[in-house]
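What follows is one structure encoded as structure tokens, with my remarks underneath.
Here the complex is missing one protein chain, while the rest keep their positions.
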Amino acid sequence: MVKFAHLIPVFPFLAFLINIFFGKKLKDTSAFVSIFASTISLILSVVTFQGVIAGEGSYSLGHWLTIYGTPLNFGVTVDSLSVMMLLVVTIVGTLIQIYSVGYMHDDPRFPRYFAYISLFMTSMLGLVLADNFVMLFIFWEGVGLCSYLLISFWFERPAAARAGLKAFVVTRIGDTGFLIGILLLFFVGKTFYFADLAHVSGNEFFLTAAALLIFLGAMGKSAQFPLHVWLPDAMEGPTAVSALIHAATMVAAGVYLVARTFGLFVAVPFCLEVVAVIGGISALMAASIATVNNDIKRVLAYSTVSQLGLMMLGLGVGGYSAGTFHLMTHAFFKALLFLCAGSVIHAVHTQDIQKMGGLLSKMKVTGITFILGTLAIAGVPPFSGFWSKDEILLEAWNSGHPILFWVAVLTSLLTAFYMSRLIFLVLFGKPRSDMHAHESPKTMTIPLMILAFFAVFVGLIGSPMTHHAFQGFIKFEGHQITGEASGVGWIMGLSTLVGLLGIGLAYLFYIQNNKILPAAFRSQFAFTYKLLLNKYYIDEIYDFLFVKPCLRVCDFLSKFDFAVIDGMVNSVAEFTQGCSEVVRRLQTGLVQNYMLVQILGLIIFILTVSAFAQLFLH
Amino acid sequence: MIPLGFFVALSAVLFCLGIYGVLVRRNVVGILISIELILNAANINLVAFNKYLGTPDGMGQIFALFVVAIAAAASVVGLVLVIAIYRNGKSIFADDYNLMKW
Partner (left out) sequence: MAEFVFCFIALCTCVFAFLTVTARDIFHCAVWLAFCLLSVSGIYFYLDAEFVGVIQVLVYIGGIITLFIFAIKLTAHIDDKTIKQTNKQILPAALGAAVFFVLLFKIIGSNPWAKIQPDAPVVSLKQLGLSLMTSYALPFEFISLLLLAAMVGAIVIGKVKR
């Protein structure tokens, strides 16, 4: 049953080829091709899932290269982690593609969009199925490429083009580290395969360096501090793209990578600490920025950074199951939230939440699913987010990281606060500007409803109700970090309290005293407000430190190329021309001149020959 | 008797003067005249060699006769061309023809 897993990425790839080459002829049916391929992948994923439950495992497809004596094969890794990712990616992907039919309806490049989405599905599914670093890296680059193509899909807008470039360059920094890490790992640990990582050994220093570099790649892809700057700008792309790539799947690839290479990280505990700390910093920082942002999509983008930070935190403290559990639940409710945002934007044609308000009455389905998604992310029981966040808090407490524990708690509070702020400002209250809001078409609302179902109920898989089935399914086989779970009860209570507190605060600010409190806080904490509104000025710092010097170097090189290199080439041509200017005067057109030259030539010839003869023959 | 070299030297003098004339004269008829000088220099060489190292059948002298005939034909055609050009109103000075200039 499992042996068909390698076909899962193939169908979306075929859809990509069909849409790229025949898209102009297909027009609207290109969506159908894409969705059909995605559905087949979904069915195959389910089949594979059944196979994994039955106990089957990874397999190899054949020999590829031999590097320094180590064979490198095309292999497919089919275990609980990869099959969970397969299901998540295919379900969310298919639903978002159905949603895109309505969202991208009038776009002139409709087939191209679906081609890119299919290519993305291929790369993501391939990434999840790869059993060695090299194959994973290939698909890693593939998703990066698709991200770039889709962010700057509306490339006529300069902001979109710049955002795509920014995403590519920033993730490139991570990817370079990743590649160096892979190579370093090969030279130290002599392996490319994930299966070997559980018992890898070698020089401590190099292993640490390799693991850190690999984490650098994960940081780039999952938008962790300090490489998080590309994700908010990536919101220039279509909202469906943001939902698929920058919320549910691609950014989760970094978390997946850490989980996949967990054996290596466990072998070098220092790196796990680094992972957790960076996760914590990203989580708190992004959550704080989201509390004051006024763009609906950017709030959700920072929320993504924050939640990914939480996942990294969970993995870093040793909670393999907790981190991946949150990965799964997050994929569903974040995709749902983005799609709702898209629906809202589609209706009111603006992204500024200060201009929205009172949309609940006009967009029932969107509104209700939006609220459900918010409750999930806020961590209110029994929604999915509660269970997964609770697991992370549990792991943080039990592994002896009290600071990180409180950081996670604070992040949860802020999460509940800003998400509630979002829905209060968008859905409730009086409309703050002229909007002709209407509910979105069925192709858009039905995926919303399906995703809402998942967002609400999928968390129960890991809850005590099902005896922690998820944790039993996906757990780290190797050396365990955390001991017995204790403090389950009071932590659960604390997280619920924190969630409700956040919602309550938001209610206070934005519904009850919405004319006084926000303005008061803005003037009272003016410095903090400005700092948060400008995203801690990180973009400006990067611009000053890196972008401007780089541009200056490029400018210099360009001038150098123009002056020196072009100059050299041009001067060769000019020299030739100059010579010919001089030499052409030999052609006077007068026959007597030519005869004179002949006589003189003859004389010179005779002299030369006689000189040679005298020199060499006597 | 005079060695053969003197005749060859005389021929050389005539030849060089003829070359000088060809290179220097502007009038085309003048150039043709100088060419006659060159041909005569060759002729002197032929006849002298025939006398000193000759074959019984007088090959050198016969060669010289042929050269005279050819020189005649050449100058005939050349002069007729000059006359035809002159008749068309064009110049008979060699410097005026530089159409193939650079």
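Read from first to last, the chains carry the letters A and B; within each, the first residue is number 1.
In this text, contacts are C-beta pairs under 8 Å (C-beta built on N, C-alpha and C of every residue); 3 or more make two chains touch, one makes a residue touch a chain.
Not measured: the values here are computed from a predicted model.
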item: Hidden partner chain, residues of chain A it touches; value: 590, 592-593, 596, 599-600, 602-603, 606-607
item: In chain B, positions touching the absent partner; value: 1-10, 12-21, 23-27, 29-30, 32-34, 36-37, 40, 43-44, 47-48, 50-54, 56-59, 61-62, 64-66, 68-77, 79-84, 86-87, 92-95
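We adopt the following convention: only the chains that are shown with their structure count from here on.
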item: Whole-Å separation of chain centres (CA-atom averages), chain A against chain B; value: 94
item: Touching residues (chain side chain B, partner chain A) in the complex; value: 19, 22-24, 31, 94-95, 97-102
item: Interface residues, chain A side, partner chain B - complex; value: 584-585, 587-592, 595-596, 599
